[in-house]
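The complex appears here without one of its protein chains, the remainder shown in place.
Up next, subunit A:
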Amino acid sequence: MTDVFTTLQWSDLIFLLEGAWKTIQISVVSILLGTLLGMVFGWLMSLNNKLITFAVMAVLDVFRSVPLLIQLILFDSFVAIAGFPLPAFWSGTIVLIIYTASLVAVVVHSGIDAVPPGLRAAARCLGMSYWQEMRHVTTPVGLRTAFPSWLGVALATIKDSALVSAIGYVELLRASQILNTRTQESVKIMLLVGLIYFIISYPLSRLGARYEQRQKS
């Protein structure tokens, strides 16, 4: 037996941290680009054009309703079959970006919707153009409503990035599974991995708490 399994070593921690770094990379890119894309979608829905809203919703509903794991495997297989195989990082990140965007779009849309129409009319009556009003009134006011929900989406994206392991990308979770298999010390490893995920997410949670504090004062 002792020949098959080997005990945990310090180098394994480095291996885990490398995985964690990849989790951070994939999360940051997905949250950043997913948020930008989601803002565009959310804004499009706020135009109250039935056709545009229908088209955007139809696309987003697919991404919101189909489990992320299935999306990842399907997308990764499709690009490979189509003859454009992508590195696991990119096919994973692209799917995660769109998935995040589909969630952010709803958050942004409801944020814009929460701005009282009278407020927007008042701004326009002062001579502001649509974009001036959007920038100086709707965005800051809507952001207050949208920010806590956006934070929830961002935190979920960090955790969901673990699913990219299913297409062979060795991020934090996959790294821990590899170590599990080799050492059979799953409790120790899972505790450690949980801790690392917590450390990655903690700054965002703090940001949210600080924001709430500021809103109250």
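Convention: a residue touches a chain if its C-beta (ideal position, glycine included) is under 8 Å from a C-beta of that chain, and two chains touch if they have at least 3 such contacts; residues count from 1.
Just so it is clear, contacts and distances are computed from a predicted model.
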Name of the absent chain as recorded in UniProt (options "Cell division ATP-binding protein FtsE", "Amino acid ABC transporter ATPase/permease", "CidA/LrgA family protein" or "Transcriptional regulator PadR-like family protein"): "Amino acid ABC transporter ATPase/permease"
Which residue of A:13, A:55, A:122 or A:191 touches the chain not shown here: A:122
Per the touch definition above, residue among A:137, A:153, A:173 or A:189 touching the missing chain: A:137
Contact set of subunit A toward the excluded chain (per top definition): 116, 118-119, 121-129, 132, 136-137, 140-141, 144
